[in-house]
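Note that one protein chain is taken out, while the other chains of the complex remain in position.
And now, chain A:
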Amino acid sequence: MKKNNFKRLELALYYVVVFFILREWLVPIMELTGTGYTSLILLFIAINLVLNLFKVHYSISWVIKLVYMSWFIVFVYSGQSILSVDGFLFLLDIFKTNSAIIIQSDWVHVTDPFRTLLFFILIWMLIYLIHHWITVRMTIFYFIVLTVFFIATLDTFTEYDGSNAIIKIVLLGLMMTSILFIKRLLSQSNVHIAWFKYIKLVMPIVFLIGLSGIVAILLPKSPPQWPDPVPFIKSAAGQGEEIDNRDGVSKVGYGENDSRLGGSFIADDTVVFLAQAETKQYWRVETKDIYTSKGWEKSDYFVGTASVYLPNEPIYHSLPVGPEEETQSASIQVLYPFEFIIQPYGLKSIEVDGTADGSIELHMDDNSEKLIPKVNNSTITLDNYLVQYSKPVYLYSELKNPTEEMNPFIQERYLQLPETLPSRVRDLAEEIVAGEETPYDKARAIEMYFRQNGFRYSTDNVAVPAEDQDYVDQFLFETKIGYCDNFSTSMVVLLRSIGIPARWVKGFAGGDVINTDGAVKEFQVTNNDAHSWVEAYIPNVGWINFEPTIGFNNTRTINYDVQTNAYQQEELTVDEETEPDETVEEEEEEQQKTTEKNNILSTFVDFIKEHKVVLIFVFIVLVLFAFSLYKLRRKWLPKVYVRMNKQKQFSEASFEAMYLQLLKILELKGFKRLEGQTLQSFAAEVDAYYSTKHMSNITKAYEQFIYAKDLREVDFDEMKESWEYLINQTTS
């Protein structure tokens, strides 16, 4: 009797610990989901534990738990008493509606009361599992590890602060694990000791864990030793944050903050949108006009104004639009939570899929020409829309003969340069454009400058300007290594320094063709395609785009009306090798094809380089997986063997293989037969452990089989039975 009481006391102690650990699970869930009634749910846990503790017959314990659950649901969701007719009807109603919903597999519409019910059942199951772990398996280690992992994850990715919880869990968990370990040792070796001796055994552990815990808490802790991996994981999981970390390596993508440019990038293949259009083109998002010598800011030239357009309404912007008959449409499918519209050159209007969204308004920021979709003045993300556009066509004659006077407002706004800009930048600009007459030719000269004078495109090892250094100056004269931001910013600054108004444009490059359906191609645009380029203002003509970055091509359509006099339209690329009167796009594709063929190896190397982190991660995961498979082989390998041999019949042919396999499984189980140990003595050991005779029986027959080559008297059915018995023993 006394012994029983002691056992119950012991179990009660475990349950108290378990209760506190479960509480650490529950609290963050409640906190993060904003669920109330934590104490009532804790009470449910306590009831469960107490019922388990006193081994209440399950018919009674089920009734108690079900009644509590029903009471909780009725009390919380209707405020009525469960005993009242209304309360009962409420409960009935929940079951009726939800069973219908579940039959239809319409999981989204399952009501909260029913979810609560499921949550209770989950707790119930969890407690049963813990009960099993404690009383039968006598190990709680996995549960503790899982709890630590759970709290660590919540702490890392949510606002929940688990620093206190983790201490409690580790201390309680370690104590629990070690006490259960003692218990397991005692029960395995069939030792029963008096309760005071047990206490004597447990006390040092509790004391040690407590002491080391206190020491650990009090010790000073060093700051994190490696960079926070959370942003990377988040962005890999599709929750990217804006890039504003310019000190180290950033990840490529569309960011809002450009006030400090520079630094290296890691490639990122996340697809951000798909566009179905006839031609490859740049996608514009916004422009910026104030150069700060470190990066770009948006000016407040138009204070607080935004032009509001409805879908399908013509949209006005500063860029020229092509002829009406050339109007095309592109359908955009956005896969990333962008809060802006992606605009092609020559934008006319936006068509939003789905007629129900009549309340959508498109707000255009007049300063940056960023187009933001809003409903009731709150920004939304549009997943699908159609853009109508007609590519602007520039007349060569007008480009060459600027007659119009420069607009003073444009001059005021787009010739801004920081006072600290070193004079050698201006001198360089003068030098580049020497001999060029028209603004267009000057701009062309600057655009081409980067391709000839030792500049290199790279996303690695890109410098960040020092405190007293100018971003453009550093790139033009010192590093000459950079990516689109370096080239485009430098070109804008060079243009401005010789009096040509220019602005910095952000958006996406054309992307890759992944599908072709007749004339329409589907372009896949990834974070890697995030890009910046230049728009310059040419009198008479207006804004025209330039692409200074090495390795990028942007088409602008120029009508060479001077040379041919006919209305012949050709496209000019900024690529200098390209002849103006050839069909550029075709050649471009051809070029791409040949380079692709030539560079399969280098693409492969690039692929490996680009995805180094991911590949290493995958490799580590694979290695860990393989290692744990190997470590846990005694758990799964016997099952594989059994599965393999379940169908096999015992016969003379298979006997040897089956027996040897049995030896292998036993070895995995810990029965290692030394090479010098005879099968008979080994079998005796195994039989002694499992207190059977099966191993000796099967071994006797096997010995006869190999040492006497005689199987006449062997009963194979009996052998199979013994074999299966032993396998079951080892795998159970």
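We adopt the following convention: a residue touches a chain if its C-beta (ideal position, glycine included) is under 8 Å from a C-beta of that chain, and two chains touch if they have at least 3 such contacts; residues count from 1.
The criterion applied here is as follows: contacts and distances are computed from a predicted model.
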item: Undisplayed chain, where the name is taken from the UniProt record, one of "FAD-dependent oxidoreductase", "MoxR family ATPase", "Nucleoside ABC transporter membrane protein" or "Tryptophan synthase beta chain"; value: "MoxR family ATPase"
item: For chain A, residues in touch with the removed chain; value: 656, 660, 663, 674-681, 703-710
